[in-house]
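Note that this complex is displayed minus one protein chain, with the remaining chains in position.
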């Protein structure tokens, strides 16, 4: 079967959730990826949504992070302060998914504002749950389409800390999670270099060249020596994904 | 009908709960008084118990502050941290009842230790919920049998602050409630003087002389010029009280 | 001393309890959003409000577009699943609307501090982000036992807390269930409160995951069936997703918005 770039992103996201216990989910591609994982290789994956559902088992993709169906299928519903104070803050969630309007080479993320804060060119929605997810989840997976507008030398605002200004930054800031371990784009997957923390292209999706990713990046993107091609979505993955997206 | 001193204390306590919305209740005489009030003049009185029951309507006297019956008849059950943080601390409870092993002329209360803290003569149960009830309830009613051992010049340990060392003490300490407004004993009722905050005997129970109260007090007890005799328990009060105590 | 919530019309509740210049929160995290109450604020032309809400959505877009707000305290402003809030966005981009911006965790803790009667709350957050540079209500605080540097956020100091719930009884005890967000804290942390409900019932039957607000901490209860539409009220009605989508075109165009405002 052939597939769309967004489908490849969702499938790649789902695959990262093997052997993960609990995952913090937003709406959009993260939700699609997490629900796909639960329907394929990880039926016991615990989905935690910021409006309070812990262990949600949605039969379709939720319309909002507080969709009634999430609460109805949850193992239990927590109040919002409890979600952040008892679940996110102490690092009880293994994986948090985040999106980005801008991301820099150390995977710092901006979802607040393009341009100057006080005189913004474009005002974005803001932080939501992202800063604390980025700080405290075991690891963070960023899902974002790759383009020079999004992959920038310097973000206009640090909404959520990735690897700060490089090695040791997170420790200095007292952030208990490991930060972004994967950035999944429509072109491939970037991972922080274990030494420098700089994002390196480690995977390209089938049919994508490394140069395409370089061109879609606002800094001089490093490419791994052992660059691999992502396994294409399997028929089962695509079937489950399309069923999930079609269910309304 | 004739009555026992403890019955007079319970009846006097119940009478203090007219026009009160919410009352924090412990076990023993306070619980008896509060439940008597609910059964007589104040059917809508909200009883709050520290184990979590808000609006409990017990059909009999509870065996413990977490008696199952309290939860089963409550308007709702809160977790213990919520009881103290959301209900007691912000001053949402109008009246708190406290007992005392020792009490001084400013109604400071000791329920911790008799003698030296590190080498106690008698170790008592300790603070429980009392310090914050004393600090933050709208007013505090103390229920304690009067004797020179209990009514002392200086308490060995301040478990719960009454009026500190006199006028202005509570304000200086940042305590939001008004502190003890009544001390109900088996002999009468003491109230803090509005000027000096010192406890003054304002009521004697029927058949009690002021001198008896003086002799049962370890400091030179002041007696109000307009000392009044408490109304004796009515037949209805006694009937309801005895029914309540008998129900097991 | 308050013993019961007063049961009145929404019109009276808003007229009596919300004053120009007040700090007002309308909460409901995608579920039970008090839309009818928000629109009553617009109808009564309340002005200079400091509006508080974790997730300003279309009813806040309406309030901002209608000129009710002087300032917005929030953590995520968007039309969930649809896109931007154009009135909100424009008001910020033109500098018409003052903002005080937090994360969800920061806002949740500000609500908790208010409900607890404390001036502030402590959390582990904001370190390394740009938020403290732009938001005065984020300050460092050291643990007196370990020396660890944490973050303090102040209580919100709400004048009025407004929520929508499924049910109240005739004394004004309120019960809401499903995903209940920060609604308990919104009422407990406010000087005055308005709860609109789907229905007033003789007796509240305890439900799993319910929040109960006893009668003496609620100022007003107003029966407003459908008061959370187009959001949803569990066991009453579903989210009207088309209305969320349709809002985009109205919000995007100033004239269409003005015309919409006329129909309110």
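Going in written order, the chains are labelled A, B and C, and every chain counts its residues from 1.
The rule is short, and it goes like this: contacts are C-beta pairs under 8 Å (C-beta built on N, C-alpha and C of every residue); 3 or more make two chains touch, one makes a residue touch a chain.
Remember, predicted model here, so these are calculated numbers, not experimental data.
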Contacting the left-out chain: of B:1, B:80 or B:247, that is B:80
The one of C:25, C:85 or C:121 in touch with the missing chain is C:121
Residue list for chain A contacting the dropped chain reads 19-22, 44, 46, 54-55, 75-76, 85-86, 89-92, 94, 136, 176
Across the whole complex, the chain not displayed is touched by chain B residues 27, 50-53, 63-68, 70-72, 76-77, 79-81, 83-85, 88-89, 112, 117-123, 125-132, 135-136, 157-161, 164, 169-170, 173-176
Had the left-out chain been drawn, it would touch chain C at residues 117-124, 137, 139-141, 143-146, 148, 150, 152, 154, 206-210
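Just so we're on the same page, only the chains that are shown with their structure count from here on.
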In the contact graph of chains, the distance from chain A to chain B in steps is 2
If you tally C-beta contacts per chain pair, the winner is A-C
By Cα centroid distance, the chain farthest from chain A is B
Chain A to chain B, mean C-alpha position gap in Å, rounds to 57
Chain-centre distance (mean CA atoms) for chain B and chain C, in whole Å, is 39
Chain centres from averaged Cα atoms put chain A and chain C apart, in whole Å, by 28
Two or more other chains are touched by the chain A residues none
Within chain C, the set of residues that touch 2 or more other chains is 184
